[in-house]
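Shown here: the complex without one of its protein chains, the others still in place.
First chain written, first letter: the chains are A and B, and each begins at residue 1.
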Amino acid sequence: MGAEKKPEKFVVSIGPQHPALKEPGHFEFAVEGEIVTSATARLGFVHRGMEKGTESRTWVQNLYLMERVCGICSAVHAMAYAQGVEKLAKVEVPPRARAIRQLIAELERIHSHLLWLGVAAHEGGFDTLFMLSWRDRETVMDLLEAITGNRVNYSANVLGGVKIDIDEVKSAAILKGMDFLEERTRHYMKVVTEDETFLGRTRKIGTMTLEQALRLGSVGPTGRASGVPYDVRVDAPYAAYQDFPVNIVTDTAGDLEARFVVRIKELYESYRVIRELVDHMPAGELTTRIPRRIQEGEVVSRVEAPRGELFYFLKSNGTDMPERIKVRTPSLCNWGSILATAVGHRLADMPMILAGIDPCFSCNDRMILVKRGNDQTVWTWEDLRRYGIEYYK
Amino acid sequence: MTTPMVGVIEKVKTWARVNSPWVIHFNSGSCNGCDIEILATLTPRYDVERFGIKLQGSPRHADVLICTGPVTLQARDRLVRVYEQMPEPKFVVAVGSCGISSGVFQGCYNVVGNIGDVIPVNVYVPGCPPRPEAIIYGVVQLLKSLQN
Partner (left out) sequence: MDIDQKLQAGAEIVKEWVISTSNPEVNRVDLVVAPENLKKAVAAMLDSQWGYLSAITGLDHPEYLTDETGVKKVDPDRGNLELLYHFSGGAAVLTLRVTLPYSEAVIDSICDIDMAAQLYEREAAELFGIEFRGAPSTDHLVLPDDWPVGVYPLRKAFTGLKKES
């Protein structure tokens, strides 16, 4: 052949089964040498057809279904759904119930961010941090269990309010827990901003500029680390965020390190607002009556999940079952952004970059397919993770 | 080989298996609630590694498959493939209500059924999600049954 031979592309495909992590999803990376030239995703391993399922369940039953869209951020799903239904039914939720909703949502944010910190550290081969952050996470799990009766899927929300209350004993336990976690979080902040070996994996890696983040529609901490000033808690306060406001945390660096820093600073904000909530908990009723049949209408309900803006669209046809429920989870927005930023980075950085958005697949499994010419090799996520760690040794 | 010799070897194998089972985890459509609790069993509060239980990345090295969630159409073939890749003897622990009865996801169009419909299950751990202690207890029950 006279023509010059094109360099062969090597496709690395990851997924869909991962040992230590949360969910399934499948990625394919085309690489030239070390550098990723294109990335695609295949979701749907945990697609269960819930949006359709909601149409054959009653409004009350759906609360428990929606809570199980994602087990990590279950309370915010239930909250977004309940708020939407309450808006449809034109029902006002008592102030105490709104404050307790916010309290649970913020406790959940702490559990989710600490979980992510551990998982992201594990992807970087920093298992000590993984174990430590998960050990400390048990503090908040204990609190959630003490308050709601369950460690995960708390079912704290009901249509029209909440079904749990806070008393003095629980308040004292929460305050004590926050003090302990705040001290531990200061230590983690030091680790992620000062530990040389860890910085080698995070600083100036996976950088997304503000323009890119805006164009790609990043939300949540991923977007805020690039300076995208969106936070539903601030922009459109719901629950009790009007009375117990949080400050928006942004960064300008846009790299992986910034994503760590933003999430850790958000933890401080959560500790602060939880203390305020506990100290100034409004008195009053916990629930209000809500009709079984919801009047016709359409509402949009937005809340800030730990991973970003969660968007619910509810349409009622006047019966006891919804006409349509649309759920747009924050991870879906962030997928687009991450697949675009992956291009041009080293294959060894992929685990950290993907973990950097805190992907929530139920809201994806990961295996890798390595393709050389017609030759395909499947890597597991574990293989890729080890490859990354070896590369940086 | 003589029969008593085979018996001794089998005993040694069972002893080894019970004292250090290697586990693989597969999510066939769960909400993550069970998955984070399984992960929690590895972390310092519960720390199952001290009992020799090790979470393994490859099905080819695993003795026990821990499954979570209802089985979705897309995940069904993968679940069967992971199960088939495991060497004999192999055991399956289904964690969570969804694995038992599809849970709240019953009737959703992309859900095929529960884990028992797709692969044989040895131990079911109920709960939504089960506590980490319950998951450990489930695995211990499995190991006890192996000893006999």
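Note that in this section a residue touches a chain if its C-beta (ideal position, glycine included) is under 8 Å from a C-beta of that chain, and two chains touch if they have at least 3 such contacts.
This one's a predicted model, so the numbers in the text were calculated from it and none came from an experiment.
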Which residue from A:203, A:328 or A:346 sits in contact with the chain not drawn here?
A:328
Check the options A:216, A:267 or A:354 and report the residue that touches the missing chain.
A:216
Since one chain isn't shown, list which residues of chain B touch it in the complete complex.
72-74, 107, 109-110
Determine and list the chain A residues touching the chain excluded from the picture.
40, 42-44, 47, 49, 51-52, 87, 214-217, 230, 235-237, 297-300, 302, 309, 311, 313, 315, 324, 326, 328, 332-333, 335-337, 340
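Keep in mind that, in the parts below, only the chains that are shown with their structure count from here on.
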Quick one: in the complex, what on chain B touches chain A?
24-37, 39-40, 42-45, 55-58, 69-70, 72, 74-75, 78, 82, 103-105, 107-111, 128-129, 131
Going by the contact rule at the top, pick out the chain A residues touching chain B in the complex.
16-17, 19-24, 44-50, 52-53, 56, 64-65, 68-72, 74, 115, 118, 130-132, 134-135, 137-138, 141, 151-153, 360-362, 365, 380-383
